[in-house]
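Pasting a structure here, questions to come.
The complex appears here without one of its protein chains, the remainder shown in place.
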Amino acid sequence: MGSEPRTLAPPQRRSATVVGNEELGAYRLIAAHDRDGPADPRPGQFYMLAAVEGWGGRSDERPYLPRAFSYARARPAEPGVRLEFLLEAIGPGTERLAELEAGDGLALVGPLGIGFRAPEPDTRALLVGGGIGTAPLLCLAEELDEPRVLLGFRSGEHAKAARLFPDPGLATDDGSVGRAVLVTELLAEELEGGPATVLACGPPPMLEAVRAMCAERGVPAQLAMESGMACGFGACFGCVVPTRDGYIRLCVDGPVLEAGRLESAL
Amino acid sequence: MGSEPRTLAPPQRRSATVVGNEELGAYRLIAAHDRDGPADPRPGQFYMLAAVEGWGGRSDERPYLPRAFSYARARPAEPGVRLEFLLEAIGPGTERLAELEAGDGLALVGPLGIGFRAPEPDTRALLVGGGIGTAPLLCLAEELDEPRVLLGFRSGEHAKAARLFPDPGLATDDGSVGRAVLVTELLAEELEGGPATVLACGPPPMLEAVRAMCAERGVPAQLAMESGMACGFGACFGCVVPTRDGYIRLCVDGPVLEAGRLESAL
Amino acid sequence: MTELCGIELRGPVLNGSGTFDAIAARRAFGDSLLERFPFDAFVSKTITVEPREGNPPPRLWETPAGMINSIGLPNKGLEGFLASDLPQLAELPVPLVVSVMGFTRDELATLVERVGEREEVELIELNVSCPNVETGLVMGADPAETGRALERVRPLTQKPLIVKLTPNAVDPAAVAAAAETAGADAVSLINTLKGMALHPRTGRPWLGGVTGGVSGPSVRAVALEQVHAVAERVGIPVIGMGGIASGRDAWDFLAAGATCIAVGTENFRDPAAGRRIASELSERGPVPAGV
Partner (left out) sequence: MTELCGIELRGPVLNGSGTFDAIAARRAFGDSLLERFPFDAFVSKTITVEPREGNPPPRLWETPAGMINSIGLPNKGLEGFLASDLPQLAELPVPLVVSVMGFTRDELATLVERVGEREEVELIELNVSCPNVETGLVMGADPAETGRALERVRPLTQKPLIVKLTPNAVDPAAVAAAAETAGADAVSLINTLKGMALHPRTGRPWLGGVTGGVSGPSVRAVALEQVHAVAERVGIPVIGMGGIASGRDAWDFLAAGATCIAVGTENFRDPAAGRRIASELSERGPVPAGV
């Protein structure tokens, strides 16, 4: 991957066609055919999504703005690209997207943001995912050779997302699948196994634990973060997160950040 | 029918289940099972309708308010009643309702307003409908014995709604079906046939022509009118129409008015 | 139980003035309306000294997540209201608030005095969202003008006086403070935001009244900010409204410092909205101490 892993997006919202929407435990895997988009988004980049029909009028008359989603997988399709998104329904926007059926229109802008950089030379890539943060690790794992993937989930239902990976280390809060520990404990053990680069995505507490652990051990880490977004391309200044050198817009300077830039990932 | 043909509505919005939605030329005939509503609405009464899901977020982020619809037919169903509405899609609200599928939720309040009164004693009932104004005449024709029904439409596609009536007099603007005259011309001819009571529903120009013709000939007439409504039960004062004795709220004092109360139906 | 200016209410949910006509609703719904009446206190539509026909139609326009109305305060006038409406409103199972508007301070005084005499009336709401025809100032937009109006009418009745504030002001909290100083017992807000719509074909004003008032969920964020600012400034109870459509919305207004909330436009979508919102509110659990 290049120094700034960013594939440029067409400068307008376009309409893709939903080609699949399957349940995956607590999540949904939604596939769309994006005729007019680039076939080579970079792992960690995201798209702003909205349903073409019926975007609004749900709880509190929302949603209104598009929603940000990391792409989970991309496959060249003639023409364009087939994109897959892993989605957790937690509010009006994700609930609407979770209802999309094959043939429906999916409005999108992207790919956006800066993805994961290549691991440091001569280090093993350790991919750490928590919950829905698993999504961007899927395409990332495909690009790296023999990465070690460590995943943590709330429950067995959520852990079904792990099936998308060949042979991940697995932890669940309730121990229903894999070990009953936090995924960071799996990471601590792996870090004993020699030089590594950590590439992580998940909820803020997990990312902060990963950041602290890597900082302590001097392990290079990249964190794919989240913040509330309105536009996704630097227009609204709404998505800032604090870094050692001030606020940065996560949508144009992230969402993947070198852990060293952060005092905290919370 | 009583002196004020009004069946009372339950004092809340309730949810009915769509059981049918078929195309009828330029219109759609939507059937819903209203478990908790009265089985005996009066012809000319109306319901305020909204889709339970996806009411909003269409053109101009609308619809937001419910929409008023005369019921076209009602059949007792255990429990409650099966209601049919004849619908013309002209904007975001009617477009959304036109998309409803069997099983979908239909939010409704009703029956509302005052329906058609009984024809004057010893007169023939002449029912005159224009376009979507045909809807309330369907249940009205069922209640009267051997009424004469006269219908006018823009085109043959619209005229397909006439199939719902046993043997109506028919006129279309383009003459594609029935005679190429205005329905009021059919009315003028029928009025030669002895004492009658005219019961009409249709666009303002048609209603005004009917009003003027009946006033001239001293024929009693009742007109089912339309106006923009927000609530349908007298709360907003938004639906007023001018009468000889000032503005009246069409939703509680109408929608069916004695023609004599109006200076003009425009 | 909620207490508003010394009056016990079974709960905190009122209707916004002019958004529910209990007399007309009884014609549509019958006495079942009274059995489970949607509000804990009922606020009448605003009355004026003289009868008014209201504005010519069209009076309504639907907006994104809201609407514009240009109704123009149609009402039977003071005498007509006292003679024919008040007796029917007195049959409602909840305390009655009568909303009044005067185009001069004398008119306001007449309204407060005459309405205040009637024991069917528990509270009086002063709708000050209109220009004072003498000074040209919108009473509710100007603290001094509002203060003078209150000083004039305060001595005329023992009944609690609620001042209904207009949101079309630079600093509604300053107006509320002036009302409190001049003897108001409570304030209610927001009234509608000034708005307009054009005819889709002609581009000329759609509404018969040219401009109108915007209401519904689209104004909620503006209302919540004003309620919060007013509640921080005054010690008297605040009745919060503006786009409330759910128990969650009501909870927000109470958290912002309101003592009661009022449901307006949502009544048009569901005549039982007040009751539904009250039960959603109690399900949502306790409201944190004012922010």
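Each chain gets a letter, A, B and C, in the order it is written, and its residues are counted from 1.
Going forward, a contact is a pair of C-beta atoms (placed from the backbone, for glycine too) under 8 Å apart; a residue touches a chain by one contact, two chains touch by 3 or more.
Quantities reported herein were computed from a predicted structural model and do not represent experimental measurements.
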Residue in contact with the excluded chain [from C:Thr63, C:Asn132, C:Asn191 or C:Asn267]: C:Thr63
Touch criterion as defined above, residue of C:Leu60, C:Val121, C:Ile162 or C:Leu224 at the omitted chain: C:Leu224
Residue among C:Leu4, C:Ile71, C:Ala141 or C:Leu161 that touches the chain left out of view: C:Ala141
Of A:Ala51, A:Leu112 or A:Ala162, the residue in touch with the unshown chain: A:Leu112
Chain A, residues in touch with the chain not shown (by the definition above): 6, 8-13, 50, 56, 60-66, 109, 112, 227-242, 246-247, 249, 252
Touching residues (missing chain, whole complex) on chain C: 61, 63-66, 68, 138, 141-142, 168-170, 193-198, 200, 202-205, 211, 214, 216-222, 224-226, 228, 243, 248, 251-252, 255-256, 287-288, 291
Interface with the undisplayed chain - residues on chain B: 60-61
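Operating definition for what follows: only the chains that are shown with their structure count from here on.
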Innermost chain, where centres are averages of C-alpha coordinates: C
Centroid-based (C-alpha) most distant chain relative to chain B: A
Chain centre separation in whole Å, for chain B relative to chain A (CA means): 53
Centre distance in Å when chain B and chain C are each reduced to the mean of their C-alpha atoms: 34
Touching two or more other chains - residues of chain B: 56, 61, 63-64
Residues within chain C bordering two or more other chains: 65, 217
